[in-house]
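The complex appears here minus one protein chain, its other protein chains still in place.
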Amino acid sequence: MKDIQNLKDERNVDIQKVGIKHLDMPLIVQRKNSTNQVVSAQAKVNVSLPKDYKGTHMSRFVEVLTEWQHKNLLGVDIKGCLEQIIKRLDAQNGEVEFKFKYFIDKESPVTKLKAPMSFDCIFKGLMYDGIYKFVLGVEVPVTTLCPCSKEISENGAHNQRAFIRVRVSYDEDKQVWIEDLIDIVESCASCPVYPLLKRQDEKFVTEKAYSNPKFVEDVLRDVVVMLRNHEIVNEFEVECEAFESIHNHSAWAYQAETK
Amino acid sequence: MKDIQNLKDERNVDIQKVGIKHLDMPLIVQRKNSTNQVVSAQAKVNVSLPKDYKGTHMSRFVEVLTEWQHKNLLGVDIKGCLEQIIKRLDAQNGEVEFKFKYFIDKESPVTKLKAPMSFDCIFKGLMYDGIYKFVLGVEVPVTTLCPCSKEISENGAHNQRAFIRVRVSYDEDKQVWIEDLIDIVESCASCPVYPLLKRQDEKFVTEKAYSNPKFVEDVLRDVVVMLRNHEIVNEFEVECEAFESIHNHSAWAYQAETK
Amino acid sequence: MKDIQNLKDERNVDIQKVGIKHLDMPLIVQRKNSTNQVVSAQAKVNVSLPKDYKGTHMSRFVEVLTEWQHKNLLGVDIKGCLEQIIKRLDAQNGEVEFKFKYFIDKESPVTKLKAPMSFDCIFKGLMYDGIYKFVLGVEVPVTTLCPCSKEISENGAHNQRAFIRVRVSYDEDKQVWIEDLIDIVESCASCPVYPLLKRQDEKFVTEKAYSNPKFVEDVLRDVVVMLRNHEIVNEFEVECEAFESIHNHSAWAYQAETK
Partner (left out) sequence: MKDIQNLKDERNVDIQKVGIKHLDMPLIVQRKNSTNQVVSAQAKVNVSLPKDYKGTHMSRFVEVLTEWQHKNLLGVDIKGCLEQIIKRLDAQNGEVEFKFKYFIDKESPVTKLKAPMSFDCIFKGLMYDGIYKFVLGVEVPVTTLCPCSKEISENGAHNQRAFIRVRVSYDEDKQVWIEDLIDIVESCASCPVYPLLKRQDEKFVTEKAYSNPKFVEDVLRDVVVMLRNHEIVNEFEVECEAFESIHNHSAWAYQAETK
């Protein structure tokens, strides 16, 4: 059969990224101090394509990813998957990204009851001119309580669910656990959120949030300071979006820094 | 050209609903005490198809809808559009539904400053065996403040954005305005939400919500009582979903009643 | 601490459904002829609440669901989970629903290469006045090729990805496997879709779809006939939505039948 993809192309366009998106697949993620966890991931993978070639070979992406569904992943070690993709596609550069919900058994603050809670995570690997970069992303739901509302009101203060999205990079011989990154992020909110709260717990989180008011600016700055001081992280992005309980829109703040 | 759709079908299946979904189109909606408003609607329209026919004629749905984009609609008068669809498709039964964001200039409670706020609305018409039914739907974002959290905590109370979704039916010679239905629904929450709040307004809404705690059950019951007593509405559905600020899941309540 | 939820309510509204939505949790699903599979589920669970009680006890839903995350489920056996919820909430009626992506290793039609492919599934249990009903749902992506386009065109025919969504009910002593339901549904399309196709496979699926043109009406009717003749299924819903490659909207057909 004719290999149309291998035809010569005359348009003089080196393609920066070509590949596949929205491919669902199971992955195995290594947990901190525990056994591994099977997650339901969505993969995006792409390579560069020189101007001489009409097309890439899409099925090879799926072949390589299929092999990797049985590995026990730390995150940063998706380098191996990316190298294999780049080799199989005979490419110069490439990227691979997995998005998935990661479950942690979370303990309520007073009654110490446990229930699973999910966090949207990302493992992303990039290889450009032989240089590897890994990005670990996590999205942490939290509570924020408005300092202005508390200050000016006789009683109460508006509060809401907010999301803190963090992406960090670190060297491939280092390891940041999802669990530890979530702990850092949660410590910067007015209060963490929990899947299971009995009345004593609800009293605790209500009072904790009230005693710890934070704007999205405050949450962002606290996370930024933590990550500036983090020994392993050498590059990060942070955003905080609060689904304001008094509006139908969000308050939002964003920062990206390289050390 | 051969009309494949008109071929005879032998499978003995009278199709209940066949048509098109996710068709974007502009619509003109008549406002209460004001001029009309151009909205960006998404249409879904379908008819029944007797077992003898292989297929319906999809392009006719688009033709009829295209004619109706220039009418000034109250909602209940989409009956005309539905009748035309049923006639053009030579069908027994049919349904038409438009979803759109409807804007209202909303005034902040103390400073009286105005800004536009959108509400997700639905106009739905159904014709079965010649009997017409109209459904008006509106989704209203509000604030709910937890009565339990307030009661058991020394200070503050968790609160959050919630959505109250209402669908009402009424006779075709009557009219319920979107504006009035929103007013009913907002009056049942701990507090309405606003697009624009200055500090005096923020103090007002914080204190109002704190003095007016409501579970999703309370919100639901208050809306149900209002609609049971509504002179024009003869059938309704209500649901309230609160995006709990202390959890990453929602509290939810639902009721459907026919008078 | 005061139990606000147990306060007496005077509004005379028996609430039909109250509970929680959008709770993520892992589940273990039993596979046909294989070991089990860990899936990432989203739960919705609700009960009825008599008019005398101000509120339900939301944390108990999470407690019961947390216990059930470690069971090996067939689907229909979520009856046990539902009974426990109804008992713990002291309710008359209740519903529980789990949505999840289920992975099947799918073999390409000619080269017989395997790769995982996901299907959106639902397990839903309802208990009203002591009568249990179970619903198994699956959403199957397929290819549809237009009979009209093929007939009237000199070459080619427009085709597209379509989704066939099926929900079936059966008695609690019976079992329909997700794998078998997917097989039934795929057999009614112009061609199944696959995660991994080499060139020989691509030739096969292109020619198969071209030789097997189907409107959404055809797909719907074929599935309806299969389910009418299914020995175990006693109630079903089917819909087919085709993301037309020549439009930016969908063609859609729907049927619900009880035997």
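Order of writing sets the labels: A, B and C. Residues in every chain begin at 1.
The definition used in the following text is that a contact is a pair of C-beta atoms (placed from the backbone, for glycine too) under 8 Å apart; a residue touches a chain by one contact, two chains touch by 3 or more.
For clarity, every value in this text was computed on a predicted model and none was experimentally measured.
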item: Contact partner of the left-out chain, one of B:F103, B:Y132 or B:W177; value: B:F103
item: Residue of C:Q16, C:T56 or C:N159 touching the missing chain in the full complex; value: C:N159
item: Sole residue of C:M25, C:A41 or C:L145 that reaches the chain not shown, by the stated touch rule; value: C:L145
item: Residue numbers in chain A that touch the chain omitted from display; value: 1-2, 4-5, 9, 11, 13, 15-24, 44, 46, 49, 54-56, 58, 147-148, 151-152, 215-218, 220-222, 224-225, 241, 248-256
item: Contact footprint on chain C, counting only the chain that is left out; value: 117-118, 141, 143, 145-146, 148-150, 152-161, 191, 193-195, 197, 199, 202-203, 205-207, 209-211, 243-249
item: Interface residues of chain B (partner: the chain not displayed); value: 1, 3, 23-26, 37-40, 59, 62-63, 65-66, 69, 100-101, 103, 113-118, 195-200, 203
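In this text, only the chains that are shown with their structure count from here on.
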item: Remaining connected clusters, assuming chain A were absent and nothing shifted; value: one piece
item: Closest chain to the centre of mass proxy, which here is the mean CA position; value: C
item: Reference chain B; chain at largest CA-centroid distance; value: A
item: Type of chain A:chain C copy interface by residue overlap (half), same or different; value: same
item: Centre-of-Cα separation between chain B and chain A, whole angstrom; value: 35
item: Intercentroid distance (Cα basis), chain C paired with chain B, Å; value: 26
item: Distance from the mean Cα position of chain C to that of chain A, given in whole angstrom; value: 28
item: Contacts with 2+ other chains: residues of chain A; value: 117-118, 195, 197, 199, 203
